[in-house]
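Accompanying notes for the structure given below.
One protein chain omitted, others in place.
Letters A and B name the chains as they come in the text, with residue numbers starting at 1 for each one.
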Amino acid sequence: MSMTQPTKPVNDAGARLLSGARWRWYEVLFWVAAIALFFVFGDFIPGIPTRLMLLSEIISLGLLALSIDLVLGYAGIVTLGQGAFFGLGAYVAGLMAKNGMGAFPLSDPLLGLLAAAAVSGAAGFVTSFLVLRGSDLTRLMVTLGVALILAELANQMRWLTGGADGLQGVMSSPILGIWDFDLWGHTAYVYSLVVLFVCFWLSRRIVHSTFGLSLKAIKGNALRARAIGVPVNARLVAIYTLAAAIAGIAGALLAQTTQSASPDMIAFHRSADALLILVFGGAGYLYGGLIGAVLFRVMQDVIGNITLQYWQFWLGLVLVLLVLFVRGGVIGLMEGWWNRLTRKGDAP
Amino acid sequence: MRRQILKGLAASALALATLPALAQETVKVGLILPMTGQQASTGRQLEAGVKAYMAQHGDKVAGKKIEVIIKDDTGVADISKRLAQELVVNDKVSVLGGFGLTPIAMAVGPVATQAKVPAVIMTAATSVIVEQSPYFVRVGRTMPQMTFPIADWAAKNGVKTAVTLVSDYAPGIDAEKFFKQRFEEAGGKVLDALRAPLASPDFAAFLQKAKDLKPDALFLFVPSGQGATLMKQVIDRDFAGSKIRVIATGDVTDDDLLNSMGDSVLGMVTSHDYSADHDSPENKAFVEIFKKVNNNMRPNMMAVAAYDGMDVIYRALTTTKGDANGQKLVDAMKGQKWMSPRGPMEIDAATREAIPPMFIRRVERKNGELYNVEFEATGPIKDPTHK
Partner (left out) sequence: MLTILFDGVAYGMLLFVLAIGLCVTLGLMNFINLAHGAFAMAGGYLTIVMMNRYGISFYWGLPAAFVFSAILGAVLERTLYVHLYTKSHLDQVLFSIGLVFMATAVVDYFMGANQQTINLPPALEGRVNFLGASIGVYRIFTIVLCGLLTIGLQFVLAKTRFGSRLRAAVDDGRVARGMGIDVTKIFALTFAVGSGLAGLGGALSTGIISMDPTFPLKYMIYFLIVISVGGTTTITGPFFASLLLGVADVAGKYYAPAVGGFIIYTIMVAVLILRPQGLFTKASR
């Protein structure tokens, strides 16, 4: 047992870099909590209202933020246009479900997700070449511009998209032919959570692989990364495409669970909200987008119930204070607390 | 001892049995309104209208206590759908209501149908909405109802050619379509149909184009609450000087905004079902109580729709003798007739569509304030698109 402990020193650096791939106890806790929410807020306990619809909405938003984290937190590309792929995915899934008349194969939700991922991924691949160079501001505006053009297209192509009124009559068939979407949001939540976990697991594998490490190198310094032989452009194209596909899945989820798709889903505020949520939660952790989405939406809901008209003020105040006093969003805040708690132990 | 326990059990069983009955004493109404964002002013008027109704009629009807729950959907359709679901499942509302924009009403359709809960459409004005769910009941008005009277009036008053300028979304396109249809049936000609983006900050290009086409009249439609910017630029472009008459649906000269538009809009002719100036005892009472409970705000067509929406709910509950079953409530709402602050109102028994009275009005100054003064009643119009 003790004999196998010292590994070959050559692999040591690589092993240490890749050791982030190990699942930590708090990650397990996070996902267990997500499952527990189903039972707490699923109308099983008398007196506790059903919040699964809100939670499903949060998952879709969190997944969108996660996709932004891949390009922003790991590859350093600032984007304000992720809503384009989100909306595209929503329309693809929405149109399929609508035209499939609630029957296999077109209305099947899983096929809808795959199609949305494929189309959004393709769109991401094509537009990725636009963000390979330029400053933060340039990339921000190019991605935003693409999203705005797409939103205008969705508005204009009334025959296909229903224009500003959105797509009506989006009816998905039951998942795997068994579970139908119900009014309580049971199916929607479980379905969303499973999809989220699969996408998350995939993203996690990727950012902790050598590919992910090369992205971090590019984010740190693209010039040096190129010098040590990292194919910078190919890597950026790959991650941007992947992130677009995930954004497409997030959009498809929202379209399927809310049975509609509208230009709202491509609109500027969707991209801005998601970026905001990611930075709020903390970029570069993968969990930042998810935690940000939960906190942001729950705050909005709670404050909105207290002051119907002026919740924006308090939400804004939280953002301002967070930036002024904390580095790295909510996760940064928690990290700070954790380090302070454990400092005694590992201080030299 | 044993008897004691049995007695206790019986008591608690009794308590359990009466509990739902007690809960039934309250009828909850869930309103989904845009309280923040682009459509916020619409949400405020709707909320104020509900408040006025409750102040005037109390919160008891047919032995039931009415509880109103208001949620902010920020004007985004997928949030409205979620809120509707939560209101139905968690709050167990018996009636839904509100809905600022057409896509929002449409998104709620499947929930109303699935949960068998009536949804009272107060604002959204696209004709097709009420066909989306058998539980939709409209108390507002539809685009053809608003545009037909002004098209007729224009044709009768020497307007031979017109240009339409509308907001580029479903009600705008409805307005454009029905104005053209009616106006051309009456022998007029629409020279061009212009569509401005919904959030257009600058109408200069569209207005200049309309002016260059030299029509007899320019017909305008923008959503209620957005008229101030448009009218400002219309005035600036001096259509009167080019002998082009500017006509519109009442949304443009919204009571909420009219006073700030200034004297330049004096004489403008519009068509709508409600003016705060409407001369009737019902309206006088409504305006008075509305101003009293809402910080002296002036009611507009949204406020009166919310007021009538509450009225329909109260009337339906009276008819069902307090039974809040969704199907019974919808059936009770069908065919309701009453005297609204806007005039005689009716819900079409066959289509669940509102049949409001319609008026041609002219902007005039009264007691130092600007009002849409009604000078011709065109009578109620059934929406022509429903079969």
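The rule we apply is simple: contacts are C-beta pairs under 8 Å (C-beta built on N, C-alpha and C of every residue); 3 or more make two chains touch, one makes a residue touch a chain.
Since we're looking at a predicted model, the values are computed, not measured.
Novice: Looking at the full complex, which residue from A:206, A:276 or A:333 touches the chain that isn't shown here?
Specialist: Of these options, the touching residue for the absent chain is A:276.
Novice: On chain B, where is the contact patch with the chain that was removed from view?
Specialist: 36-38, 40-41, 43-44, 194-197, 199, 201-202, 204-206, 208-209, 225-229, 232-233, 235-238, 241, 256-257, 260-264
Novice: Suppose we count only contacts with the excluded chain; which residues of chain A make the list?
Specialist: 72, 78, 130, 133-138, 140-142, 144-146, 148-149, 152, 155-156, 268-269, 272, 275-276, 279-280, 283, 309-313, 315-320, 322-324, 327
As a convention for this text, only the chains that are shown with their structure count from here on.
Novice: Taking each chain's centre as its mean C-alpha position, how far apart are chain A and chain B in Å?
Specialist: Distance between chain centres: 37 Å.
Novice: Note which residues of chain A are touching chain B in the complex, please.
Specialist: Those residues of chain A that touch chain B are 43, 49-51, 53-54, 57, 155, 163-166, 168, 183-185, 254, 258-260, 262, 264-265, 304, 308-309, 311-312.
Novice: Which positions of chain B touch chain A when the two form their complex?
Specialist: On the chain B side, the touching residues are 35-36, 40, 44, 70-72, 76-79, 81-82, 85-86, 88-91, 102-103, 106-107, 109-111, 114-115, 126, 132, 168-170, 173, 197-198.
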